[in-house]
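The excerpt is restricted to a subset of chains, each kept in its original location.
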Amino acid sequence: MTAMSAIEATEELEPEPEEVDKKLVIFLKSGDLESVWAAFILSTTAAAMGTQATVFSTFWGLFPLVKNDVRITGDNWMQKAVSLMNRGGTDHLKLSKLNMLGAGPAMMKKLAREHKVASPRELMETALEMGVRLVPCQMTMDLLGLKREDLIEGIAEPAGATSALLEADGATTLFI
Amino acid sequence: MTAMSAIEATEELEPEPEEVDKKLVIFLKSGDLESVWAAFILSTTAAAMGTQATVFSTFWGLFPLVKNDVRITGDNWMQKAVSLMNRGGTDHLKLSKLNMLGAGPAMMKKLAREHKVASPRELMETALEMGVRLVPCQMTMDLLGLKREDLIEGIAEPAGATSALLEADGATTLFI
């Protein structure tokens, strides 16, 4: 399946999307599978509608931006412990509930494949291709010891709350 | 008590609500008692103020729309397992924390009765009577194996992210 299937499947059920001269700004603080899924389905759908979409990732929402092959991040034992217990990368997301040592996410991903819903990894790649701006929060990167080279290619430069709030002015805003 | 008590009690403390030519769009991704409570208190209050309120239910937020007497949903063992562990219906909501095997929600519901705050079930019925649009997300219904006949009467037809984002344009938006 292509990463676009989720969006195409949705559009079949929808009225023809109008071109909307709008912005969507998502503050992504959660890093669980279903929250990340929601953030990328909404931002890629918005991009397909001609809306400028921005995902401002902070705290747990930073970890999906970590490269899938990076195991440990951080400078000190505290930051390393957090990354060890909360592994980064779109391939390592956990459900916020019913996680069941990974059985829950595995089931969800299997169901998604059967229903041609794109995985978080595919959706994030699609988001970048479609011009969704993924902006990591500088302050929480510092706090958690995440470095630019720990994060995937193609994302925007790290920024702070002021930038995010300026971008949010006049936009549809969601805190996920 | 009537299901309106929560709103009436609130209005006593408030300035006279103005007629607002506005929309409220809630993306309900959570299915825990306090999140569902918040979504329905805000949407019924908005409706009482003349605001067109829409609750777009996705993922765990779909389960409160399941009929209270439906026990198992889904076609395959994975979907059935999720419904078994996360029973649908407004009568079966759990707190996101301090759940204590159901003692937490029971306490909260008892406190709500004593303080004349409407239960989630009453609030959802009130919401439908007041014209709040409850829209289930088609994609997550497919993913979780939920069928239209598993869900309560009176709700809108299932729709996708494009519809939700179009409705959100110019609205007050909350992701709960």
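As written, the chains take the letters A and B, and residue 1 is the first residue of each chain.
Throughout what follows, a residue touches a chain if its C-beta (ideal position, glycine included) is under 8 Å from a C-beta of that chain, and two chains touch if they have at least 3 such contacts.
Nothing here was measured: the structure is a model prediction, and the numbers come from that model.
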(message) Let me spell it out: one sequence, repeated, and 2 copies placed. What is the copy number of the whole complex?
(response) 3
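As a working rule, only the chains that are shown with their structure count from here on.
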(message) Taking the mean of the CA coordinates per chain, how far is subunit A from subunit B in Å?
(response) 25
(message) Using the touch definition from the top, list the residues of subunit B that touch subunit A in their complex.
(response) 27, 29, 58-60, 78-79, 81-82, 85-86, 138-139, 142-145, 158-166, 168-169, 171, 173-175
(request) Report the residues of subunit A in contact with subunit B in the complex, numbered from low to high. (result) 6-7, 9-11, 13-15, 17-18, 20, 22, 24, 34-35, 37-38, 41-42, 45-46, 48-49, 51, 97-98, 104, 107-108, 110-112, 115, 117, 172-176
